[in-house]
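Here the complex is missing one protein chain, while the rest keep their positions.
== chain A ==
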């Protein structure tokens, strides 16, 4: 009886989980399908899901019209660069917050996190002017700096949660063994926290890869990442849904593959500290 009941609820939850996943995945699937349609089919009033004339024309057009690989490399450099630079700052910050705590540490963390609640448009003018004055407009280094700053609070928070799970006694043991702060961080803390650092890095690569607001405003031709490349398909002549979908597919596929292979790591990283 009890087994039947638990099987029944398991079945309902499974259906529910598939339903929600389907709902989330549907726009991505629709984009992928549209990228293989002709422009006429893409805007047809009665669109079909699979029964249409599949074509690679959109991909050919997009590759012919735009330097896709330039944008791709810009995305790689900006997302990876900002995540690595962020780690360089976030690791010592999270270390001090996790292991050299005082009564204001929690407030400091909350304040850092609260900056994520600020609408980016609120600091648009000052950042734009700073970029203009420092000649950072349309440069990859400029975008690396901005992405680092945007994602730093999340990186510090994630690493802090990870570091808090490491028993202080292990670090104390290393101090008794003669390690200085640098040895302690490099030889003891970082190797133990490697899974946490990897998931922090992954999540931030994804966040930076998908970021569009600052990429669109601060870049033009030289440093434009894939998000700006997608946006370039919404032109004054109109929206070309099929080409836009092809460009979107080409932009999201690399990160989708990365996310797929690292999903275990990501889920563990994001739920770390929540469940013991």
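By our rule, a contact is a pair of C-beta atoms (placed from the backbone, for glycine too) under 8 Å apart; a residue touches a chain by one contact, two chains touch by 3 or more; residues count from 1.
To be clear about the criterion, contacts and distances are computed from a predicted model.
With the options "Fluoride-specific ion channel FluC", "DsbE family thiol:disulfide interchange protein", "Sugar ABC transporter ATP-binding protein" or "Gas vesicle protein GvpL/GvpF" in hand, the undepicted chain maps to the protein name "Sugar ABC transporter ATP-binding protein" (source: UniProt).
Among A:12, A:88 or A:173, only A:173 touches the chain left out of the display. The chain omitted from view is touched by exactly one of A:78, A:188, A:203 or A:266, namely A:188. Counting the whole complex, the residues of chain A in touch with the unshown chain are 167, 169-170, 172-180, 183, 187-188, 191-192, 194.
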